[in-house]
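Excluded from the complex is one protein chain; the other protein chains are retained at their positions.
== subunit A ==
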Amino acid sequence: MAATQHTSVQTRVKRAAYYLLLWLIALIFFLPVLWILLSSLKSTDQMLSSVPTVFFEPTFHNIVDTLNRPEFLPALINSVILSVVSVVLAVIVSFTAAYAISRFKPKGSDFLMFLLLSMRMVPAAAVIIPLFLMFVELHWKGSYVGLTLFYTMYSIPFSLWILKGFLDGVSQRFDETALICGANYLQIMFGIILPQVRPALIAAFIFNVIFVWNEFLVNYIVGGSSTQNVPGLLATGMYSGGSVDWTFMAATTSLYMMPVIVMIFFFQKYLLVGMTFGTVRGEV
């Protein structure tokens, strides 16, 4: 009896130590985010004081200022339009492609899947000059169409991988049952199979939205003033009067992070699906 009590105390202490360590690591990673969030609520003087101010009177002055800037709202709208439209397109294309590959297994589809994913391994900086020249020739420079298509293309491989993995796990008996009932392939795909892979669709959507939401390089180089997103605005609007406008930077960043953080909070269970390429299945 005494021995078991002793063990349980020891286990509890051990566990507490683990948790403490984990919390510490998490806090270290969270610190920059916290710094940005707090800074957005500080005055310029408080923010720039050499001894960091821990206790201060929060002010929404910076946030209101940022929201009142004429270029902020259009940039935010651009961010929303570009990320949502391109990722929705990408998910639709990926779902139909993944269905075809999973069910009909056309020759060479394995190689195709590999090829598509390897595209994601090319650093954007390596393709930015050819992309720029191509977009100029196509008159896509600075257009929504050009940027949306680029982001769609960039979001497809990852979505395809997640969805293919998930669709392989959906029994073909679903398709066959529906076929027997007289459904056509469009009805089967969107009416029967799509509800089965909803977690994968959400995972593909979230992961790619996060990517497009924070994309800077392509937007900056091949986009134009009318298609500028918030990261682009941050880069160009940070300097005022020969120095960095720290309050603007902090406030814009805080505002910009919020929608994604809220989205992740509500859909966090789907992130695992995405991170494992759909290999962890089950009821999500």
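Definition applied: contacts are C-beta pairs under 8 Å (C-beta built on N, C-alpha and C of every residue); 3 or more make two chains touch, one makes a residue touch a chain; residues count from 1.
Keep in mind that, in the parts below, contacts and distances are computed from a predicted model.
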Pick, from "Putative ABC transporter ATP-binding protein", "Ferredoxin", "Tryptophan synthase alpha chain" or "Methylaspartate mutase sigma subunit", the protein name that UniProt gives for the chain of this complex that is not shown. "Putative ABC transporter ATP-binding protein"
Among listed residues A:116, A:183 or A:221, the absent chain is touched only by A:183
Touching the absent chain when the full complex is considered, from A:67, A:192 or A:257: A:192
For subunit A, which positions touch the chain that isn't shown here? 171, 173-174, 176-177, 179-184, 192, 195-196
